[in-house]
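So that we are looking at the same thing, I have put the structure below in structure tokens.
Excerpt of the complex: some chains, original placement.
Letters A and B name the chains as they come in the text, with residue numbers starting at 1 for each one.
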């Protein structure tokens, strides 16, 4: 009898002054949820929040999603640019035990194929206890490019940090787990 | 009637013990000014300084160019290698509110096409209030390779941080501003 894979919990955190104030609808967080629905074939559920670009609030929300809601993975969108109000990478670094610079490098590398302004993106990734936190850019078009590029490494990263087991739909994502 | 674009002020800071002591002429700072004259078609003026590889002095000079001279952009050259006296990236990080790792990554990537020692370059970029600070390498040959690679993203970065508006000469640089 095949052992049942436990449910994975994923936090999706849209960070935007205007979306959180209702000036426009958050499309970025919703785009992430839609992509995850394609990518992940094992059972999962999400916590979805839209908050303003306030560093303390971002940190507090990341901590709550990781420690209280026990998310294996948190994906943020927004607040990674060079503008004064863009503070998502700083808030992420503040709550993480260790950083994974390779995520930001690869996302910028991939985005550079589309726009030269990709070098302005400051997104990063890191680990808080048993939670992987990944910053995605704010624009829906870039979200797919970036998430597609990095997601093949996500399930193995969750294995390594003792988070939940994710299975992917090979039609969309070839999750890679090196043989021991 | 077309609105007049206000003048942009750019700091060019050559950092070299020997050039500042008059042992040889600074060619790197002058190469930057020449390239900027090709790249930028809107009105601009520069502050040009040559100083030794002293961390405190570099920080102080960056602060003065940003806060007192109101430079939109400061470009440094020199002091980005691994030698004991190379401290430009550290001085830059010290005065910046946020860092833009994508600039250094792309410059090393581009330089790697020419020399395997490009990985020894530690240059970075960051923002202090409304000023973008970019480290370029010290060698005139690498300066053109690096500046050409990153400059298409500079005008939009200045827009985002509320600095001055730059227009570029499309013969040399295709400044990229994403449509909203």
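Some observations on this one:
Following the convention adopted for this analysis, a contact is a pair of C-beta atoms (placed from the backbone, for glycine too) under 8 Å apart; a residue touches a chain by one contact, two chains touch by 3 or more.
As the structure is a computational prediction, the values presented were derived from the model and not from experiment.
Taken as a whole, the complex in this structure file is built from 3 copies of one protein sequence, with 2 shown in place.
Rule of thumb we're sticking to: only the chains that are shown with their structure count from here on.
One inter-chain figure worth recording: subunit A and subunit B are separated by 32 Å, centre to centre, where each centre is the mean of the chain's CA atoms. Only residues 81-84, 86-87, 89-90, 101, 104-105, 108-109, 112, 115-122, 139 of subunit A touch subunit B when the two sit together in their complex.
On the subunit B side of its complex with subunit A, the touching residues are 98-103, 105-106, 109, 127, 132, 150, 152-153, 156-157, 160-162, 174, 176, 178.
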